[in-house]
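So that we are looking at the same thing, I have put the structure below in structure tokens.
Rather than the whole complex, this shows some of its chains in their spots.
Chains here go by letter, A and B, matching the order in which they are written, and residues are numbered from 1 within each.
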Amino acid sequence: MAERPVAGSGQPDILTRKSDHLTIITDGRGRQQSRTTGFEAVHFVHNALPDLDFAAIDTATSLFGRRLAAPLLVSAMTGGPPEAQAINAAIAEACQALRLPLAVGSQRIALEGRGDAGLRGLRRCAPDVPILANLGAVQLNCDMGIDDCRRAVDMLQADALILHLNPLQEAIQPAGDRNFAGLLDRIAAVCSALPVPVGVKEVGAGLSAQTGLRLIEAGARLIDVAGLGGTSWARVEGERGDQALRDLAAPFADWGIPTAQAVADMAAALQPGVTLVASGGVRDGLDVARAIRLGADLAGQAAGALPAACAGVEALCAHLEQVIAQLRIAMFCTGSADLAALRQAPLLPPLEIKPGGA
Amino acid sequence: MAERPVAGSGQPDILTRKSDHLTIITDGRGRQQSRTTGFEAVHFVHNALPDLDFAAIDTATSLFGRRLAAPLLVSAMTGGPPEAQAINAAIAEACQALRLPLAVGSQRIALEGRGDAGLRGLRRCAPDVPILANLGAVQLNCDMGIDDCRRAVDMLQADALILHLNPLQEAIQPAGDRNFAGLLDRIAAVCSALPVPVGVKEVGAGLSAQTGLRLIEAGARLIDVAGLGGTSWARVEGERGDQALRDLAAPFADWGIPTAQAVADMAAALQPGVTLVASGGVRDGLDVARAIRLGADLAGQAAGALPAACAGVEALCAHLEQVIAQLRIAMFCTGSADLAALRQAPLLPPLEIKPGGA
């Protein structure tokens, strides 16, 4: 495995790396193969006689005091690289149009002054919806501190800062930042110091209920499980490298906590006042409905929204409307007038054939 | 998703839509893919020594006071479109010849006076068997009322009226009728007002035991679960549209309650005097036997009988005789002299290998 470089030495290629990610993920090489989100095992009981007018179904919710048309977050993807500017703008405009929250990708490049991919202009595009700032938590062990977190929030007039945890990605990435010692205390310090709520997310390997609870105790107000079943950062980082790196990464393509399992576990342990986001392999509005049913407040989509986001505002709006329409169909066919009802919708047990007879 | 049109605006294309359905279903594009009826998990214990003469096996039963040669219903398929005339006639003649009940498809087009596909002549072809009239229950929330229900029954001198519930189909269909609010009361009103029994069915996503019980309380005398595993109306409606509609529908191709599960659940909750029909993916006479074993009174077949029905009376008779012959073989090899015995036939538990040893 490549040696961990001296602090900062890996940075010259961070722009390239981020661009590689976009390519590898949009062409499908970053997806999981054998293990899945677990959502496919969640079957609603069909309600053939919903006491509802489809047109009256209400998918609204709120986040950090702002009203949302639906519980759907466009997850953190692009922070820095130049080609990200158009993507970020499309996301912001689409989310503003549809009243959905958006998260940006890591703002490290921008904080280092090497291009902000239009981050400073995003709030103008999206004045009314929650914008979530983003930084790698491990940076708090490197060269970033509470001030940088504040600057990340200010750059966006963000409603919250999301810190991402990605030990697997950092461990596989040749020049990864791999000192996670003492990070919980540093996260706690950020939580107390910042004027906005702080959330924590993984990037595709999942947060366990135990880790989630430690983070909530440390002050996190939002937990995004970002579980297994969608983008695999082991695969993405492997694909960026030579055969040796691909081999190193291969056994970890399936590593992690499946999203449905992470959400269900975390929901069972959650305290009121903390927002639970289900992301990692959310494919469509039926997965959004399943996530809500398992206890999430919002579902987040990254890779699934990326092709549309690359194609522009219109395509992204169409994509997100499609996802919401599917959520509405799932609500209709479970007789759920709103998200609170959906959260109680009955699920099918596995079919059991009782043997025996006369 | 397409906007819900003002009442009636979707009607000019209802004829085309019905024709599209026939094409898509006969060429196989309407079938389920990954989830199944559950019938394949129902294994009878083979009885190698049935105390029976095969020739004496009795498959007879009755429906709404009429004697049936076998518990096999040709399910609702075609109501209106012109090419349906030949199909309906073939179904009526075959059912009369074999003493089987038949159901027609939605009579909405006929009630609106836009062609009755020979519905008025059906009773003449099938004087002795139960004929079931058909209307979409949601029409009771649109432009149809109790009088239309009466007219639907009269048009056929039907033995009963079946109202179908299809929220998933309506939700996906671009100009679907999607106001299901208050429908239960309207169904109850029809049940009290009509001179014939009223039944309720789904169209391929299944009726849960809970919904079934609500309908029985409202006065339904027949419940047809029409469950998951056969024709998928999400797929059929998706196939009729553009890529966006196909994408919208895709996650719902597998939505619903598998037929075997719906039947077993409903049977466990059923009250005497209510007829339980198992339909949705019934492939052959072995599935009919399984349906009876799980508690159904009749099994219904739509898509499975359609190709033969399109080919004419003779082909349809041959097809239905084949299904009945298979039912008889299943009865023979379980030692069941009649349907009451079949209902008690022992089922195999899963094979369990006990570990351990000396």
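One rule holds for everything that comes next: a residue touches a chain if its C-beta (ideal position, glycine included) is under 8 Å from a C-beta of that chain, and two chains touch if they have at least 3 such contacts.
A quick note: this is a predicted structure, and the numbers were derived from the prediction, not measured.
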Note that 2 identical chains are shown, then give how many the whole complex contains. 4
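Rule of thumb we're sticking to: only the chains that are shown with their structure count from here on.
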Tell me the angle, as a multiple of 5 degrees, of the rotation that maps chain A onto chain B over the C-alpha atoms. 90
Where the centres are mean C-alpha positions, what is the separation of chain A from chain B, in Å? 43
Which part of chain A faces chain B closely enough to touch in the complex? 43-56, 283-287, 318, 321-322, 325-326, 328-329, 332-333, 346, 348, 351, 353-358
Once bound in the complex, which stretches of chain B touch chain A? 1, 4, 35, 38, 41-42, 45, 137, 165-168, 170-172, 176, 178-184, 202, 205-208, 210-211, 214-215, 228, 244, 247-248, 250-252, 255-258, 260-261, 264, 341, 344-350
